[in-house]
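One protein chain is absent from this view; the other protein chains keep their places.
Coming up: subunit A.
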Amino acid sequence: MKVTVDQDRCCGSGQCVLTAPEVFDQSDDDGLVRLLLPSPTPEQHASVRLAAALCPGNAITVHDV
């Protein structure tokens, strides 16, 4: 699995950080998403998929590789 984020679409809701904190973070100054782990471990896949589904801005894309 590969993950990408689009900061232009992010509205800083923090859903991703609450759902998969090892994979996503929010910037201290503008609150926008920062991707910590572009290739999550298999144990993290389910929470990353949920984070993508919960993201209100559709800013998270999961690519199956």
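Keep in mind that, in the parts below, a residue touches a chain if its C-beta (ideal position, glycine included) is under 8 Å from a C-beta of that chain, and two chains touch if they have at least 3 such contacts; residues count from 1.
Simple rule for what comes next: contacts and distances are computed from a predicted model.
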item	value
Undisplayed chain, where the name is taken from the UniProt record, one of "Cytochrome P450", "ABC transporter permease", "[Fe] hydrogenase small subunit" or "Xanthine dehydrogenase YagS FAD-binding subunit"	"Cytochrome P450"
Subunit A residues touching the omitted chain (full complex)	9, 11-15, 17-19, 21, 25-32, 50, 53-54, 56-58
